[in-house]
Each structure stands twice: as structure tokens, then as C-alpha cells.
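Note that one protein chain of the assembly has been removed; the remaining protein chains are unaltered in position.
Letters A, B, C, D, E, F and G mark the chains in the order given here, with residues in each chain numbered from 1 onward.
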Amino acid sequence: MKRHELERLAKHYRAGKVTLADFCAQVMQPKSEQLTDTTLDIDRARRCGFPEVVFGEGKSVETIVEIFRKQQERGDKSLATRIDATKGAALKEALPAAIYHEKARTFRMPSNEPTWGNVGLVTAGTSDLPVAEEARETLRWMGIEPVFIQDVGVAGPHRFGEQAHLLSDADAVIVVAGMEGALPSVAGGHLACPVIAVPTSVGYGASFQGVAALLGMLNSCASNVTVVNIDAGFKGAYLAGLISLRVHQAKSQSEG
Amino acid sequence: MKRHELERLAKHYRAGKVTLADFCAQVMQPKSEQLTDTTLDIDRARRCGFPEVVFGEGKSVETIVEIFRKQQERGDKSLATRIDATKGAALKEALPAAIYHEKARTFRMPSNEPTWGNVGLVTAGTSDLPVAEEARETLRWMGIEPVFIQDVGVAGPHRFGEQAHLLSDADAVIVVAGMEGALPSVAGGHLACPVIAVPTSVGYGASFQGVAALLGMLNSCASNVTVVNIDAGFKGAYLAGLISLRVHQAKSQSEG
Amino acid sequence: MKRHELERLAKHYRAGKVTLADFCAQVMQPKSEQLTDTTLDIDRARRCGFPEVVFGEGKSVETIVEIFRKQQERGDKSLATRIDATKGAALKEALPAAIYHEKARTFRMPSNEPTWGNVGLVTAGTSDLPVAEEARETLRWMGIEPVFIQDVGVAGPHRFGEQAHLLSDADAVIVVAGMEGALPSVAGGHLACPVIAVPTSVGYGASFQGVAALLGMLNSCASNVTVVNIDAGFKGAYLAGLISLRVHQAKSQSEG
Amino acid sequence: MKRHELERLAKHYRAGKVTLADFCAQVMQPKSEQLTDTTLDIDRARRCGFPEVVFGEGKSVETIVEIFRKQQERGDKSLATRIDATKGAALKEALPAAIYHEKARTFRMPSNEPTWGNVGLVTAGTSDLPVAEEARETLRWMGIEPVFIQDVGVAGPHRFGEQAHLLSDADAVIVVAGMEGALPSVAGGHLACPVIAVPTSVGYGASFQGVAALLGMLNSCASNVTVVNIDAGFKGAYLAGLISLRVHQAKSQSEG
Amino acid sequence: MKRHELERLAKHYRAGKVTLADFCAQVMQPKSEQLTDTTLDIDRARRCGFPEVVFGEGKSVETIVEIFRKQQERGDKSLATRIDATKGAALKEALPAAIYHEKARTFRMPSNEPTWGNVGLVTAGTSDLPVAEEARETLRWMGIEPVFIQDVGVAGPHRFGEQAHLLSDADAVIVVAGMEGALPSVAGGHLACPVIAVPTSVGYGASFQGVAALLGMLNSCASNVTVVNIDAGFKGAYLAGLISLRVHQAKSQSEG
Amino acid sequence: MKRHELERLAKHYRAGKVTLADFCAQVMQPKSEQLTDTTLDIDRARRCGFPEVVFGEGKSVETIVEIFRKQQERGDKSLATRIDATKGAALKEALPAAIYHEKARTFRMPSNEPTWGNVGLVTAGTSDLPVAEEARETLRWMGIEPVFIQDVGVAGPHRFGEQAHLLSDADAVIVVAGMEGALPSVAGGHLACPVIAVPTSVGYGASFQGVAALLGMLNSCASNVTVVNIDAGFKGAYLAGLISLRVHQAKSQSEG
Amino acid sequence: MKRHELERLAKHYRAGKVTLADFCAQVMQPKSEQLTDTTLDIDRARRCGFPEVVFGEGKSVETIVEIFRKQQERGDKSLATRIDATKGAALKEALPAAIYHEKARTFRMPSNEPTWGNVGLVTAGTSDLPVAEEARETLRWMGIEPVFIQDVGVAGPHRFGEQAHLLSDADAVIVVAGMEGALPSVAGGHLACPVIAVPTSVGYGASFQGVAALLGMLNSCASNVTVVNIDAGFKGAYLAGLISLRVHQAKSQSEG
Partner (left out) sequence: MKRHELERLAKHYRAGKVTLADFCAQVMQPKSEQLTDTTLDIDRARRCGFPEVVFGEGKSVETIVEIFRKQQERGDKSLATRIDATKGAALKEALPAAIYHEKARTFRMPSNEPTWGNVGLVTAGTSDLPVAEEARETLRWMGIEPVFIQDVGVAGPHRFGEQAHLLSDADAVIVVAGMEGALPSVAGGHLACPVIAVPTSVGYGASFQGVAALLGMLNSCASNVTVVNIDAGFKGAYLAGLISLRVHQAKSQSEG
């Protein structure tokens, strides 16, 4: 609650326009709601731009359905990640209007709003596809359809260069790569916008389930590369979407 | 070189407007210049928005001065990081117009251009100051003076909340934290914009020179947190500046 | 054996009240009992306040039943942890009076004694529930029903604050969290009592099965946070219960 | 602010007993104070029982003196840790009434209040002394003089047993050990109270600066062992002191 | 081949007692034999006291049977480790005279020779039993029946002491322990003979599949503790057996 | 495109021998081809000597078949690694002319060309066979049949020496070893040619799935040992094949 | 105290031969003595064969001198390890009869007793000498002069073989090696006796201060290799000495 809101409310209360109980309730209003075994953050969309996203691992179908229903009631868009095929089928049965994407392991409510935003999404290899699909589904949930370039890792160093011009308008580019994770550095060297690097667990031996790629990206000699967790397609997309949103809002404001 | 540029050049050559030598030189034009023991990327500013920044560790004063002079010739803004006090003094003697910041360990050419941009810069503790100063000097080199909030780590969890409103207009917020690195998650929970988390090597024992903070930030349950290398004040600032630049350009374009 | 006990026994022996054999047996009395492949510590309850607890992993049903039966004979309360569903069913068949909790993976003898103690139990996310349930079952075995607050992680930073007052009387609070493990620091900043942090293996990628949370908690900038092993719901609860027991005893002593 | 406090304040305001400005100020009162480069948590003592403690590493003498002076003004007890000898001398000059302990690397204001509490402090080896001294100075700052037992590591397994009876009344026992860190397990097996294990960086080779001891303690088969960071004498003491405080308060309440 | 052997052979050859072909064959005699996909070290028993032992993981039943048969031909005793139940059954079918031990996962040819040697074998917990059984089967293959003491970990610190006298004649004692691996240190403090510590992967979380125990043992403050690989029951036993063999031989020599 | 190629093409264009469209297409000619979810590097064979090899993990049968067919069209030799038995069977059905090797987990098109080259391939133990088979299949795909020596690890130190003469003509020797990975050092001490060390994940406990072998090989005191990733039979073979190719070409050139 | 000792003492007491005080003192007799900040284990020589050895790191000259003097009084042999040159000089001044060895960093009292025992001591490289010297000084303190073979690492694989015959009588062989630590495996393959492997921190890069050597040794494919801590020359020697002592005693007993 901001100071000026408090002042107005206090005046209303003093003037008898609101009861003491209402006054206290509003000053101390809860921003979360108790579900069966969840404390839902119902203030997230106002505070952060997008509602709470469900991390599906270790949560029951019942829990996820309850959250989705509560968010639908409030008019919030719903997204759950890390949903395996079995859980996906059960969710689909409970919420037939939603979209389950098996490769991405995401479950989300579709949207009818027009798409917006300029985000690039690039993979180093075909094996990185599941993580990229999680990113793409997250962007779609935000309302963005990304420019998608696949399988342009550095072993064929010309491949990225041949398609880099497709990314010249992007507000942010997500680069998904496993093994040595070198593609974000090369992409960063070509591009002027922020590059969100998503290391994947693709590889074997000393890739250590993505640690090699993660370290490579953290140590990128390109200045415009930032990093999220291993296999965090969702997070990479969310960040890129947020950046594009701010540019989009800046354009809209000026245009309006 | 884009296709339409090549076509135009080919026509000019066919028409005899350019010689074969010039034609080949332009198609194959070098984008770097050989200095004594440096291959300077002279195309960086055009390609990436800002010129190459010098990583000062392991470079001699002579090498750095040579790069700065070459960049001055080309009208590029210069910045070097990881410059210790001894090297800083020698550089200052060679290039008296430049600014050496001892705590930040940066050396840069000053700018007369007006500042622009909306970036927040937050530290968890007073011991994180050197990394934050590197970030602040980098932002200044880019032309941005950030909103700076210090020492609001989670052990006093109300401290960040009390000043969070100062960051409500930021295009991006840099959060610098050592030890358990929890502040970016809390900041991410309060803010709608991207949070660039910079882990620091502040701590002892199982902080492992910043690894604990780095891992904490990579695993942040807040969706809008992305991470750069340990003690990478420069990189955190560069990313935040790039984001703000795009918003700034979007505003300017529409306004223009 | 304490000195004064030895003196009394020696006098009795000299006075012929005890035989040499009995005298030696008492001075050297075994404090453990040999079962089939277990050396049961039958002195634990006297020495440490509670009897030995069975770590169920890698132990056969026969071994566990034998220990429970021996403890029942001695009037000791029994608890086994890390019991999977198959083993749980077999144990339940052998000892029908006992309680198997599938989510907690615990097996214990119920108690008729009244509950006592003031312990808080908090989770960062719904996925942390199994570890929290292990903690809750352990507390119940000790005779304590904790105040239980769920899913109040730092991404919705107000959620913990909204319910923190429920913990104001706690002698100790157990905080169970995975991913970056930041909640114990925030809880520690709000609370005056000891906070027992239990890292969980919830997360993915660079969470390294709980290592990120563990390191975060060890490096907590809140002074009142101490840590147990990853997923060690049992141990967190045992410590919290011990602290509450001492406070309980102090009250009882003075009251008595 | 608790609900009943808010209600009372609202009624006073409505009744005209407090002005709107005062009303707002009290509802939104800041709990921290801005120093030069510190945001001091001035509410900590009320909220957590003890005021903020200064982590001295990376802080200037000026910063520390400013914090101590502010705390003195407010009547708070001051303690700073990780103060090397040079900084200690400078601090001593600025604040001659304070006590600098070179081995413990602590700097604190002395107290005239009577001591209270029952805490044990045990070291495995003589080389662990500096960490133990940090713990002892922290306890003294809290008002506790611990029972101190030195150099009773497990290579001479009878040594701890010979003195264990001195700890029978302790509310909590701090065990400081490096190398394999086995002493807390053995102490835990002897004692009924919580054991706070403090791993130290004493050792060489595969001790990895205390990691071996830390892991050993986290995996202790004794149920009553909890762990703090490597070399965290301060934290171990703070936790033990808090536990003893709650027992002390319980006794006092009942007695009162 | 030793010098004096060569001299004698050379003289024989010069004297025509051996042909050139035989002479060369003996000087260059192979010490290994090519099996299907194995280069069997047929000189091992002469050189090292015992024949080659088969590491069963990743080897086919056919390979193992071929090795056993070749060793039987040569009169060598056979042992294979890391044999799972399926492979064990197939081996038993092919070589019915051999002994498969399911818990130990060993397969060996029985021996009719009298037992000899003084070796102790101790476990910290019942869950360490499989590793201890591998050690026991290895000792039996060497001809030794160890003194076996189970489940005497340090959480009940008196348990080891109560049975330590059973080990007073041992030439070497194997101590098998998981979790924090503290028992070898305590045993080392009680015993005068070498202690071979075998860390096990028993534990969870920060035990890291035996790393915590391994590090604990490597850093043991007891001087007489040496360490083998995690879960290396075979190796611990082999070392202890070798030590006992040398003592046994010394006794026999003098007695003879 | 090299400078002299560009000059010639430019002259042809100026002379009207090629159209503008063809001229541009040739200057900017793509070196990759878009398949369904692959960007195939069709220039690899020209640039690097051998066409792109398919990393089979995480790729569908359809994707692999599409790549093989495209390569067949272009006359390129095809190889895929990390193909499990199920995928192997499906591939075999789609491309019956190809060879699936179950132990090696490779799938490749056979060749009718004569073999060439001098490469040695050595294993430390029989359990290292699958990795060695991957190497052997890769060499066969390159057209080389290696000298293959099995199971000559350092525990029988004479075994390698007995067969080392078979490697005296090799241009490069691949040494495959798990556990402590010592064989490459010993081989390096015997041989004059480069030794490509391939660590395997064979071992247990502190082998950490091949990390011990990897580190051992990286730290080899033999100067001629270089290392590839854990279990990277393919890469070891590819490197050795490349070295032999250069020697082969040098001979051919001179001979030609 | 053994049972039969207790029985005899009890009878004496009953018979009035010892007073109650003496009786209790003897049953409960302390086995350690309190020095200034040391609890000296004065029972160690009786229990373990050799008195307590001082780990010098982090101990003051005063502390060490006090321990040495106390041990001299009791007729115990004294040894301190990890004594740097400065401390060594100060100790030498206080105890002029003792021997300080700068390379070994040991300080010990000399002995006049005749040497005994058969121990081998081998280094892989000249840089491993300091650790080997610590081992040699420890053996001398035990009364053993080892067979010492230097600089025979596996890069020159014949070097060890040429001198291996010098070790054929050894009861145990200590092998000191850094880098990849392969020598113990090779030595183990040649020798029948136990090999105590001592990894050293010699190396660079991925040797990780001895971790590579440590892991290599733990994973040795030679069955008779056991391992101590990195740079633990003392411990390796102590173990080897203990083994030789048992063989020596066996010979003496039979001979006697």
C-alpha cells in the first residue's frame, strides 16, 4: 500500500465511510489465498506483470487443477511446467480447454489475444529441442511467437551467421545449448541485444548434466550474455518476454 | 555484408565505378585491426552498440594504452576493468584525461554526453560495494547514472521493502549479493522488471568464493532473475544498460 | 557410571551385599544388546532423552521388526524413517498397531500421551511436502503437534510475513526449502527463536539435488539459522523437539 | 504492526488523538536508518532479541565506528567479527572502551550485566582455538560464560568421556572440530541436549579447507547434531545462546 | 627374471643344454595369456601372492567362465566381485562347485585348506552389511575367517568399546562405515594395529554416495587409519589379508 | 571463399559469363541445408575432411533417417553414435544397408573403399570394450582397421610391454581406460607417437563415472598424452584417424 | 580396564589392600593430562604402540615445547609435523637436542635405539621429495631406516622395474606421487606386499592440488594399494611402520 492510498483510506474511515473492520482489512489485506496445500500468490500479476507459474514437479494433479481453477476465476492466465505425460493426460481430462505440449512438458490455458513482441529463440543442436519448446510455450503463454532458428551450433560456424539477420530486430534472443555451450558467446558477438543463455543437460561424460555448458556461458567473453539455470527454458523465455514487454510498452506509450 | 549491399557493389564494379581491387577489398573487408599483441575488434560498436571493453587482468600497461589510443582515434568510448592500483596509476599517467576508480578497479574515458536510462543498482551488504562500483562505473561509461540502494540484505527483510518504490520505474535492476545470495529472489518477488543478479565472493567457508551465491541465484524461485558470473559487476551493468537502451530507443523512435 | 555410584557399589560389595560377579557385571554393564545383525543401543533413551531411531534404508523388514519388538519390550517409543511403500506394507502387516505414513516414508508406534511443546514447521513450496511430513511425523513421535505453514517461499515475499505471527511463541522453527533455499534467511530475519533449516532436493539443474539450498542456508546472513542434511526432515524435527523439550522442562521444573 | 495495535491506533486517530501525519508515520514507520554506506537494521533487537552484528570483512574502520556509535546511542550492544589485527588496532583507538580479541578476531563493547545461561564449548584440537575463541567472545557479548573443554578429539576417544559430565547441565553444546569432524557425533551420542557443530578449516589435503569436516557433521549419525558454516564460531555461539536464552526465560517466567 | 637366473640360463644355452629357441622363449617368456577378450595375468600369483581377481561389472558370463576355467587349470583360486543376482545364477549354472553370495555380490571357488590369519571386520551400521559381506567373502577366498562385529557406530559411542577387546589380537582391522564415516577414527584411537577404512555409499543428501565418509576417513586424526575406495569391501579385505599374511609368514618362518 | 576464387568469379560476372543472381548466390552460397528440425552442415566434408556425424542421443529415428538420406544423396559417408538397441532396430529397418553395432551403439553406412592408415587401439580392461568398439566402428567408417590390443591395464604391468611392439608403426594410438586411467601414461612412456587417451566411466565409488580417469589422463606425466571426453570413443578415434590421414596424405603426395 | 584386572583390584580392595579412594581412582583413572591448552593423551603409547604426534599447524611454539617436555618426562618419543622454518628455529632454540628437518618440516627427538624393520619408500618425481622426507623422518622416529628409491615415475616405465628388486623384502612400501598418481598402481602390480599410496599436491591445473592423484590412487586397479590423505607423508610412514612392526614382533616372538 502506498502512502497516498493509506491517507485516502484513513480519511474515509475517519469520515465514517468505511467501518473499522473494513479499514483494518484493507490496510492489512492478504495478498495470498490458502488452497489445500498451496498459499497462492494472488497479487503476483499486479506486482510482477504475470501471475504465478506452477512448477509441476512433485505436485499432484489435484493441486495443479485447484490452482488453475482459482486463477481462471480471477481471470489470470495459467501455466504449469515440468508436467510429464501421465500427469499431462490427467490434467487434460480435468481441464479440456488447456494445451498439453509433450515435448515441452508444459500445460497452459490458451489465449485469444493478439501476439506481440520481438524475441529470438535459437538452439545449438536438435537434441536441445525439448528445452527450446518449453521456452516457446512460455512465450506463447505471454503472447509472443518467437523467431525460431534450430541446430546452428559452432561446429558448423557459418550456420548461425547465415541466419543471424533474422534476429536483427529482436529485443532479446534466447540461445539454448548443451555440451560446451559456446553458441551464446558467438551469438553475443553478432548481436546488439541481450542474449539469454539457457544451458541444457545435453551431452555426456564431462558435460556433467549441463554444468560444462553453464560454466561456459557464465564465463562468456561476450558482454551481452546472461545465464539462467540448466534446462530452464521457462526462465529464459520469461526474461526475454519481460524485456520485450518493456520495449513494447515504451513504443505503445509514445504512440498512444 | 547484406545481399542488397553486395548487389549494388557488384553493379558498381561491373559499371567500372570501382576497381577489382577495391571491389574485393570491400567484399572481404577486415573488421579488426592488428595491434602489437591484440586483434582489436573495430566493428564491435556498429555490430553490438558499444565498442570492445578491455579485460585488464594479465594485460600490460602498454597494451591497454595502445588500445585506448586506437579507440580514441576512431571516436570510440574506452573502458578497462580489473585494473589494480599500480596499473591504474601508470595508466593515469599515460592518459591523464581518463578516470581511474580504485574501489571499482576500472579505468575509463569520461563522457560529456547527457545521461539517459533507468537502471536500479542494489547491494545486499556493505562488503559488496567494490562489485557494485564496477557496475556503476560501467553504467556511467554507457551514459547511465543508476538509482543506488545499499545494504538491504534479507537478514533485515523490511529494508528492501522500504526502498523498493525507488525502483518502480527501472527498466532493469542489478542486485549484487554474496553469502547465500537471497536478495535477488526477494527483489524479483517485488519487481516487474528483469533482475540481473550478480553473485559476489563475499562470505567465508561454504560460500566457496561466491559459488553459494551463484547457485542460489541460478535456482531462484522468482521467474525474473537472471545471473552473470561471480563478481561480474561489469557484465551485470552492461546487460542492464542494454535493456534500458532498447526501451530508451523505443521511446525515442516513437517520440521522434 | 558416576563416581558416587561406584563408591556406593564398592561399599556394598565390600560389605558382601553383592557378589564379585554382580559387582563386575554392574561396573562393566553392557549398554547395548545383540540382535541378529544389530547392536541395539538400549541406553540411548536414558542418555539422550529419546531411544534409537531406525534408519530404514538398506535394512530388511525382519531387522526392523526385531528392533521395534525389542523396544516395545523395554517400553521405548519406536520410529523408523526412509521406509518405502512396499516395506511399509510389510511392516504394517507385522506390527498392525503402528502407523505408516506414505508421503513421510515413516513408520512409528502411536502414543497416547498428551502433546506438549511449541514448534513451528514451514515449507517454501508444495513440492517440499514429503520432507515436511517426515518432520511432522517425527515431532508427533516426540509428542509435539507443530504449527504448520505451507508454501510461503520468497518469490511471493509477503506470504511468510502474513503468517509469521503464528510462530511468535515457537521455541524453534523448522524451515523446509529447496531450490535457492532463501526462506530460512527471511524467516530468521523475522523471528527471535532458533531456525532449523532443512534443505530439500527439490529443484533441477544447478540445484544439484539440494546442494544449492544447503549452501544457501549454511551461508545465511541471518544469525539464528542452523542447518541439517539435505532432505533431513527427521533431524530438523528432532533438534527442534529437543530445544522445545528443554524449554518445556524448564517451565515444568519451576512450576512443579 | 499487529492487528490490535493497528485498531487502537486507528481509534486514536479517529478520536483526534493523533494527527494524520503521525498516524501514517506510525503505520509506515521505517525500521532501518541510513548511514554513510550502511542501511542499519535498528529494529533487530526488538524483533530478534539481539541487535545487528557487524561482519567486519570488507568494511572500513569508518563504517564500523559509525555503526558502533549509532548502536551506542540507541543503547544496543555492539559486536563485530572478522576483524584483523590492523583494523582491530584502529578500532581500539577510535573506541577505547571496546575489547579487541586478536585470536578471536572480534571487537565488542563490554557489558556490566551479570552473566546467565548454560552453554558448553568443546574443541577437538588445539588448532581449533581461534574459532572457539570467536564463539566464546560472542557468548560473552550475549552475557554467557561457557563451560570450555579443549583438545578432546576422537583419536584419544576417552578424553571427551572423561570430561563429559561437565556438560550435563548445558542447554546446548558447541563442538568445534576440523579434519574429519567426528567429535560432534561422539558428543551427540553422549549428550541429551542439542549439539551445534562448527566445522573448522583446520587440516590439509582432502580436508578442503573444512569441507570434509562440514560434510561429516551434516551426515552425523547422532540425531541431535546440527551444523553451521565452516569457521562460523560466531553463528554456533549465537544459536547456542538463543537456545539457552529461551530456557532461561522459561525458568524466569515460572519463577517470577 | 633375476640376474642369477639369466646367468644360469645363458650358461646352459652356451653349453648346448637349451636350444636358441628355448633360450629366447625363456628370456622373453610371456606372463599373460590371450583369452577371447581378456589378457589374463597368469604370473600374478607368483608375483603378488594371489591370482588376478575378476571385476565383474561390464563383463559377460562367458568371459568370467573362461577366466575361471583357465585359473582352475592352473590351480589358481578364483574370485569375481560385483556380480548381480542374474549373472550370479548363470555363473552358478556353468560352475556349480562355486559359491555365489547374493548380498556380497561375489562368486568364488571354495577352498579346502585350513583357515589362518587374524583380521577384524567391523561395521558402523546394519546398512553397511553388503560391503562388509564382500570383504568377508574376499577374506574367505584368501583363507581367513575374520572376527566380525556389527552395528557399533559412534552415535552409541560405548558399543565399539564394549567389543574392542575382541580385536586385540588382530593384525589389521577393516572398518566399514557410511554417513560421516567417524568409526575408523574412534577404532584407530582404541587399536594398535593398522585400520583399513572402507567408506560406504550408505547415507543420503550431503553424503554424496559416500564422499562424506571417504573424506572423513582420509582426514582421520588417528594416525593408523588408511583408506580404500567407496564400497571397496574387496580391497579393504585384500589389504588386511596381505598384512596378516606377512605376519603369518613371519611366525611360520621362525617357527619352522 | 578464397580471394582468388572471388577475383575469378568477379571477372566472369563482369564479362557477363554469370548473371548477377548467380554471382550473388555463389558469393553468398549457403553451406547448410534446412531439414525438418536440423540445419545440416553440407560443407563439412570439404572443410573438415569428413561429413557431419550424428550425435544420436535425443534425436528421433525420423530425424536420423532424414539426415542419412540427405548425406547419401550428396555421396557423403554417414555415421551416428549413441544409438540404443531399440532405436538401432528401427533405423536398421528404415536403412537396411547400414550396419548397427549394438555394443558400440553406432549406426553407419558401410564402405567399399580399401582400408588405409596406421592406428593402434588399446584397452585397459575388458569392461572398457563398449567404448573401444565405438572407436573401432568410427575408424572403420573413416576407412581404417586398427591394431587392437585388449585388457592390458597396469595391474599386470608387463602385459602392455609384451604387445607394445605391435604398435611401433602406429601414427597414433588410442588408449581406452577407466578406474585410475593410468595406462595412457605407461603407453606414452613406451611410444613415440601421440597417445589419445579416452577415459571411461568404468569403475565405482570415487571413480565418479570416469572423472578419476579423466583427471589422471589430463595430469599424465608423459608428454605425448592428450585427452578427450569421458566415454568419447568416437572422438578419440576421429582424432587418431585425422592424424593418420595427414601422414597417409604426406606419403601419397610424395609417392604420387 | 580388562575384566580380570578389575576382579583382581576388587579383591585387593575387599581385602583392604587398597583404600576406597585408590580403588576408585584406579577404576576411573584418567588417561589424559591437562596442559595449558592441550588435553594430552598420555595413554596413547600403551594403547596404540606409539605416543601422540603433534600436528604443528596452528599451534604455538609454547604449546609444542610444553607437550615435548611432558612427553620427555614420561619417556615418550616426540615428533611434530608441519613445522615451518621460523617455528623450527624457535623450537630448536628451546629444545637443542631435537632435530629439525627443513624440507620435511618435522621436529623430533633423536633416538639411540638400533633400527629395525623393512619398509620401502619410493617417489615418482623429484618434486615429491618434501613429502617423502616427512615420511622418512617419521620412520626414523619409529626406528626404521627405509629403502629409498627416487624419481621413478611411469613416464619412464622401466625405471621402477630396474630397482623393484630392492623392495622384494619390504613388509610395506610407501609410494609418493603427484600429478596422475599412477606409480602406486604399477608398483602394486610388481609387489606382493601392501602399498601405501601418498598422493602429493605436485602438479598444476587439473591436478587440483593433489585431487587427481588421490582419485587415481583410490581407483587403483591393483588390489594391494591403499591410500592416505594428500601430502600425508607422516601417515603413510606411520601405517607402513605399524605393518612392519607387527611382522617384526612376529619374528621376535617366534625367535625369542
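Here is the rule we use: contacts are C-beta pairs under 8 Å (C-beta built on N, C-alpha and C of every residue); 3 or more make two chains touch, one makes a residue touch a chain.
The shown structure was predicted, so the numbers you read here are calculated from the model rather than taken from an experiment.
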item: Where the missing chain makes contact, among the chains that are shown; value: A, B, E, F, G
item: Of G:R44, G:K59, G:K87 or G:R159, the one touching the omitted chain in the full complex; value: G:R159
item: Option from B:S201, B:N224 or B:S244 whose C-beta touches the chain left out; value: B:S201
item: Candidate in contact with the missing chain, chosen from A:Q71, A:Q150, A:S207 or A:T226; value: A:S207
item: Selected from A:S60, A:S168 or A:N219 as touching the chain missing from the view; value: A:N219
item: In subunit F, positions touching the absent partner; value: 2, 47-50, 53, 55, 165, 171, 188-194, 196, 214, 218-219, 221, 223-229, 234-235, 238-239, 242-243, 246-248, 250-251, 253-255
item: Absent chain, residues of subunit E that touch it; value: 3, 6-7, 10-11, 13-14, 20, 23-24, 27-28
item: Absent-chain interface as seen on subunit B, which is shown; value: 30-32, 37-39, 41, 43-44, 52, 55, 57-59, 63, 82, 199, 201, 209-211, 214, 229-232
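Keep this in mind: only the chains that are shown with their structure count from here on.
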item: Equivalent interface positions on subunit C and subunit D, same or different at half; value: same
item: Between subunit B and its twin subunit G, rotation from the CA superposition, multiple of 5 degrees; value: 180
item: Most widely separated chain from subunit E, with each centre as the mean of CA atoms; value: B
item: Gap in Å, rounded to a whole number, between the CA centres of subunit G and subunit A; value: 59
item: Numbers and ranges of subunit A residues touching at least 2 other chains; value: 55, 214, 229-230
item: Chain contact topology (line, ring, star, complete or other); value: other
